[in-house]
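The complex appears here without one of its protein chains, the remainder shown in place.
Moving on, here comes chain A:
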Amino acid sequence: MKNKPNQITIIYMLIALFTAIVFHKISLQQSSITNYPLYSFLKDVALVLFTGIVYRFILSKNENQNKAVLEKLLKTNNEIKESNEKYDIVAKATSDTIWDWKIQEDKLYWNKGIKGIFGYNEEEVGDSSKWWFDNIHPEDSIKMSIKLYSFIEQKTENWQDEYRFKCADNSYKYVLDRGFLLKDEDGKAIRMIGAIQDITKQKEEELRLKLLETVIVQTKDSIIITEADFNENRLPKIVYVNPAFSVMTGYESYEIIGKSPDILKGPNSDINGVKKIVDAIKNKEESLIEMISYKKNKEEFWLRFSMIPIYNSDNELSHWVSIQRDVSDEKKQEKEKEQLIRELTKNNKDLKEFSYITSHNLRAPISNLTGLLNLIEDITIEDPELKEILFGFNKSTHLLNDTVNDLTKVMIIKDNPSIQKEALLLKEVFENVFSQLSFQIEAYKPILKIDFENVTVLNVNKTYIESILLNLLTNSIKYRSESRTLKITVTASQLNDSITLVFKDNGIGIDLERNRDKVFGLYQRFHDYPDSKGLGLYLVKSQVEAMGGNISIDSEVNKGTTFTLIFKNK
């Protein structure tokens, strides 16, 4: 292009020279012509015209050529522009960061992604490979550079690597970097172009999944994953088993994947268990099953396993997950426990029968003794010694009778955990109890303070509540203080379904510091009184508890005792 004007000028001069020579030759031949000045003028005009035409022809030809070149240039330019736009759009769409490295000059150019993804401003971005390498996580940089240089030196077609790249805020992003090498005619690498993809999310998810996977791999529970549907008429095919499964059953995963869990079944497997599995699969329902199963070596064991249906994102059943455990030991213990309970129940029943019979056999002669003593009462006895002997005989017999009766009562209460309850008027219950004690009340004239507030009805067993109140009242009278008038306060209050009865006296009290654990015990006596047997409070507690209530005590020596009884009015 540069030489075109010279070229045109030379061509023009050659043609003009040639024409001038031709005209010169003609003028030599025509020298005889007289009108020479005219001729010379015509000759010059002809020369100018001819060379002008030729010149014009050359110029117009050149012009056309230029036009074509320009058009071509424009077209190429447009194509490049379009291509650049496309490239930008693609880079944007993939959110890749593109880099372009002129290896010899060590110039590295980054596209906009370096700002968008890693947060670097233009002035922060270095223009050599050093900046690139400096921002690679120290743990990754050696491995990465070895791979990269071996790629540049060897002549593999492409390269890709994963590493952590530092962002402007000093955090690291996981990236996938893929590069292509451009070579010159000698096959020498001169340029490398790469695209960096941010895979932090995938990587983190991968790490999270790896962590979750360790649960499945490390757990001592065996885990099976199967397909969703039956394998013809067998259970769904196994797609995964964890190591614990292999430990439990002896089947390695390669032996069992693709097979059905039917392989664990054996002659003693419960047919109902199998039915339960089939039903669960048919109904797509979670299930928990226990059945005898078989290891690879045919050894029997008790397998407890859950079946959990797994749905995919389209809400279609995709798999079953089964978590399993060898419960043979538990089963054995359960069996032993059942056996033990059976034996204990039988022993208990035998003992109960034994105690009823013993009690009956004791009571029969005692009742005879009592009856006989009743007869003696009507006979006048003169001999003072015989009288004394009979008196002792009488007293001992009655004591024996009372003891056997009390023990019998306890036995019946303990044996009858569910007793009949009825709604009783609190006022009537107390009237009844007081009338039974009228003799003692008359004798000791205690101050009775009774306040039932708005509680009127108590839902209890009549015999028990009377026995309880009778016991507590006689205790108050029996263990009254000699130095002050006996005062008994009974209050009742209700909170929701609970009725609280507080029974308070100002008697001699019990030393709870020493005796708290024993207060309600059997045959526990705290005062050396002749007619105390240590049974009353034991009986009271048994009866309160038999009715579903509870009783507590508060007492101070020489101040008095308070019993708090709580019943549920249901």
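The rule is short, and it goes like this: a contact is a pair of C-beta atoms (placed from the backbone, for glycine too) under 8 Å apart; a residue touches a chain by one contact, two chains touch by 3 or more; residues count from 1.
As a working rule, contacts and distances are computed from a predicted model.
One chain of the assembly is not displayed; among "CheY chemotaxis protein or a CheY-like REC (Receiver) domain", "Putative ABC transporter ATP-binding protein YbhF", "CheW protein" or "Monooxygenase", its UniProt protein name is "CheY chemotaxis protein or a CheY-like REC (Receiver) domain".
The residue from A:27, A:306 or A:359 that touches the chain not shown here is A:359. Only one of A:218, A:312, A:367 or A:498 touches the chain withheld from this view, namely A:367. The chain omitted from view is touched by exactly one of A:306, A:408, A:474 or A:562, namely A:408.
Annotation for chain A: contacts to the undisplayed chain at residues 356, 359-360, 363-364, 366-368, 370-372, 374-375, 378, 408, 411-412, 415-416.
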